[in-house]
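Here's the structure, in structure tokens; my notes come after.
For this depiction, one protein chain was excluded, whereas all remaining protein chains were kept in their positions.
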Amino acid sequence: MPTTLLEQSSLFLQQFVNGMTLGSIYALIAVGYTMVYGVIQLINFAHGEIYMLGAFLSFSLVSGFFGVGLPFVLAVTIAVLVCALAGVLLDLVAYRPLRRSPRLAALITAIGMSIFLQNLALLIWGGQIRSFPRAVIPVFLFAPALQFGEVVVSWLQVVILLTAVILMVVLQLIVHYTRLGRAMRAIAQDQTAAALMGVNVDRVVSYTFALGSGLGGVAGILVGLYYNAVYPTMGYLAGIKAFAAAVLGGIGSIPGAILGGGILGLAEVFGAGYISSSYGDGIAYAIMILVILVKPAGLFGRPSSNKLYRG
Amino acid sequence: MHLDDRLFHDKKLYLPLLIVVLILPWLPLGQAGPYVIRIATLTLLYMVLAQGLNVVPGFTGLLDLGYVGFFGIGAYTAALLTIHYHWSLWLILPLAALNGALWGVLRGAPSLRLTDDYFAIVTFGFSELIILVIKNELWLTRGPMGIPGIARPELFGVVLDQPWQTYYLILFLLLLVLWVVVRIRNSRLGRAWFAIREDEIAAECVGINVARYKIIAFALSAAIGALAGAFYARWFRFVHPDMFKFWESILILCLIVLGGMGSISGALLGALLLIPLTEVLRIILPSEFSSARYLLFGLLIVVMMRWRPAGLLPVERE
Amino acid sequence: MRERKIGDTLLKTHKLVKRFGGLTAVKEVSLDVRAGEIVALIGPNGAGKTTLFDCLNQLTLPTSGTITFAGQSLVKVVTPTDRQLIFRLSLIFAWLSLLWLPLVLGVLWPLTIFHLEAVLALVSLLLFRFYLVRPLNKLRPWSRLLLTVFVLVDAVCAAVWFCRSEAFAKVSFFGLFPFYPLLVPGAILLFLGALILLLMFNLPRVKETFGQPPHADAVTRLGMGRTFQNARLFFSLSALDNVKLGRHCRTQANFLGTVFGLPGARREEQDSTAKATECLRFVGLGKKLSSRAGALAYGDQRRLELARALATEPKMLLLDEPVAGMNPSESRELIKLIRILSQAGIAILIIEHDMKFIMNLADRVFVLDHGELIASGSPAAIRNDKKVIEAYLGASDATAEA
Partner (left out) sequence: MNTGRFFLVLAGLVLLSLSAGSVWAQAEKIKIPVAAPFTGPLASFGEGIKNGALLKEDEINASGGINGRMVEIVLADELCDPQEAAAVATRFAHDPQVVIVIGHLCSSATLAALPIYKEAGLPAITPASTNPEIGRLSSYYFRNVYRDDFQGDFLAAYAEKVKKFKKVAIFYEVNDYALGLKDAFTKAAEKLGLRIVGAESYMAKTADFKAQLSKFKMLRPDAVFIAGYAPQATLIISQARSLGLKCAFFGADGLDDAVLLKNPDAEGLFVTTPFLADQGGARVNDFVEHYREKFSLEPNWFAANTYDAVGMAAAAIAAVGLDRGKVRAWLAGVSSPEKAYQGITGATYFDENGDCLKAALVKMIRDGRWVSAGEQLR
């Protein structure tokens, strides 16, 4: 172990930076879970796969996997848009027909879609880890942005943090100050009542999926760049952890997802750094289970509705 | 009476099936014989697992995404007891089942109050933690080195080393499990489970101790999973954490979704269709596609939920 | 007027309060129902009638107040002092499980592979116990039995390893423990603590403190049946199965009995089928034994629910708007049934809006408004009560404004 105080503290700082980066990525994914859950009370298990899709699409477009290599910015834009579309399609094909079915059916469908998409990616891109070709990525991303002592913060980390913060602020603005946001909140309160008030529920749900999946896609691209690794099973673990973050923050709450993501990212990095690196994933699971058992409403969630019927 | 139960009470239905299953190892299958028997053994094993899983989501209506954890616990219990103490399979089977039941109760007791999705997530997390422990605690489980060289099953001192012998062994276990599950389903206990699945509050109001019956369901389900695991370890003669991936839980779930949740014969049918199918697909699909053949399973789940949520052999009361 | 024998007080509440967050749904309601009596509970919408029912059969926990049913106290409000006591007991109890540690490890030490499993098992044991002990006031009979067993085993454990203290020596963890000399006296204290705890569980005072479990199923077993405003049936089960489920709390067959088809379990099953059929005949569903509950007409569903409640052999029935959605002839039938039941000595507490229905049927009426009991007495007296008229008119004014 590092011995001097300076080393200890710079290690701590470095881990903190790593944790915040990871956390902001989790937050971006978690928002997708939380928005969908808030609106239609469904854990969209396939959300992790959308994130994976974002990474793969941007990789493919940039590296010319589909025949043409596009400029970075264009490729990323297209990837995010396709992800948003994929989210909408997912809802349209898999979940919408089950709106009136028991929740269990929708949940199982979500798992089925997750398996399907993961294997589809395996079929298209193969199981290997893919890396973005260095040549097409803006070079500055890999340069250190800040360096004090041993602690290095790369531009990529800065970009990830900034992107996450900006997107979250925009999202909050959308949810609180637009017609769409108002409709979303109305549906979250009471779907039937919202429909009676003239809210087009299906369309709002589609927009919700589009927004959530778009953010998931952004997270996928950022992760693909950050670790320089894109592979079909990446969505599974990240998805679960992001879900844990959403639960921790209180599912259904967007600020909760942000906070949960941050906490989870830090917990994971510090857990791996200070406790045991092989139980890094376990920490996420353990937090998730504990939160569900002890405080299912999470940090910011509404208290879970009374289990009793209303008579 | 359940439509489902006709399979178990109507001689005309079950006798031919039983005969086919019983004489299967002696059918003239030529050189493919041992291979077919192995696949049949695997199918029967998954039938046992499907029956076990069915108890929780099928009977009590709680989605269990971590069933493979109990399968793993059973397999590792059997593997460790065999490697270190060389105990007989017949001693190990009940011990493994007990150990499984213990962990089933430990997992279930705190999550009694949870509803659908949160329960599913907790079960998932729990089994992932179990597998993580198995992977990392080298001194106990040898972690990713696996435990090779486990002794074969034996009966009265006779080592069962022929494929047909293990086939009959798992067949025996399956019949045992079926016997228990069918009996319980049609009893006061099974009725209580169905009541809980339908309406927990109404169940409580007619005097059913919901917590207790849920716990019994968890214990029974986990015990069956662990029983299958114990057999699996002795049959495979090697256990490794990679054998108990999350995917296995989904596969078992797939079996009961296909057959119909809560339907005992449905779970059998699901395994009968899907387990050989995975083998057939492996053979007929080219290599690049065969690794992605689980795509079909995902699709299957989605399609079933969309068009036949009650499964191929739905549970219906006549 | 009627030839019914009104018996002793069966149900009595005293200053029952239920709050949901800031909203007080039930405000200090005190009422009583006697055996064989038909009592109606009326009040405008949202007056808290159904919530009161939920409190009575313990679907929700009242915030304060007491309920006595059939001589048993259902709710015992836990005071801060009680809570402290419970907390301390829980701590002692959880600590007791540590007694197992040296023994288990001492026995298993040579077989080193079981270290983690033993430790994990113990940790889980501890957690599990904490989970069990935390709501000591909500103990059910069977979990109390379990606790007794635990305490006994702890005591035995302690006794065993006093006799062979070399168990200590084998556990390196205890070697590191600086208070080694204190362990044995400590263990003796724990042992005594265990005994005291054991005694306390069986002391009447403690029994009262940790009273009867506030759970609907236990209350049902005590003899309080209930129906719901919108029939809550097991819709995919047959009518007969629904009613047999009502028999559930009067049967005992356990896991082994059913699996092995022991004669006792079989007889019980036949018996419960017979009784269930009888109940169904009584409410007039004798011909629809095997139809799916979900496929029955609404009126039939309501009657099925009544049959299910009857199958639990209740001393008292809580009926929540039993005639809502029934046509006049059906409701006349129901009135007849209710009369027969009350003649058999079953107390009936009934929520109803239909004043005519109440006037014909009820012996006494309680009126609830905004959670408060505003009037009680004979139907005739209630009809002319100023407060009641005000409440109804005022309530309708209020709804018109809203």
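Here the chain labels run A, B and C in written order, and each chain numbers its own residues starting at 1.
One rule holds in what follows: a contact is a pair of C-beta atoms (placed from the backbone, for glycine too) under 8 Å apart; a residue touches a chain by one contact, two chains touch by 3 or more.
In this text the structure is predicted, and so the values were computed from the model without any measurement.
Among the chains on display, the ones the left-out chain touches in the entire complex are A, B. The chain that is not drawn here is touched, among residues A:Asn44, A:Ser114 or A:Ser154, by A:Ser154. The set of subunit B residues touching the chain not shown comprises 6-7, 10, 12-14, 16-17, 20, 24, 27, 29-36, 38-39, 135-136, 138, 143-146, 148-149, 161, 236-238, 240, 242-243, 265, 269, 272-273, 276, 279-280, 282-284, 287-288, 290-292, 313.
Interface with the hidden chain, as seen from subunit A, comprises residues 1-2, 7-8, 10-11, 14-15, 18-19, 22, 122, 126-129, 131, 134, 142, 144, 147, 150, 152, 154, 156, 223, 227-229, 231, 233-234, 236-237, 268-270, 272-273, 277-278, 280-281.
FYI, only the chains that are shown with their structure count from here on.
Each chain's centre was taken as the mean of its CA atoms, and the one lying most distant from subunit A is C.
With centres taken as mean CA coordinates, the chain nearest to the overall protein centre is B. Look at where the CA atoms of subunit A average out and do the same for subunit B: the two points lie 33 Å apart.
Centre to centre, using the average C-alpha position, subunit B and subunit C are separated by 35 Å. Counting partners per residue, subunit A has 308-309 as the residues that reach two or more other chains. In subunit B, 110, 133, 201 are the positions where the chain touches two or more neighbouring chains simultaneously.
Subunit A makes touch with subunit B in their complex at residues 42-43, 94, 97-98, 101, 103-109, 111-120, 122-123, 126-127, 236, 240, 243-244, 247, 276, 278-279, 281-282, 285-286, 288-289, 292-293, 296, 307-309. Listing the residues of subunit B that touch subunit A in their complex gives 57, 61, 63, 65, 110-111, 113-118, 120-122, 124-126, 128-129, 132-133, 135-136, 200-201, 246-247, 250, 253, 257, 288-289, 291-295, 297-302, 305-306, 309.
Those residues of subunit C whose C-beta lies close enough to touch subunit B in the complex are 57, 59, 111-117, 121, 124, 127-128, 131, 140, 142, 215-218, 220-221, 226, 228, 232-238, 241, 244-246, 248-251, 253, 255, 258-259, 261, 265, 268-269, 272, 290, 292, 308-309, 311-312.
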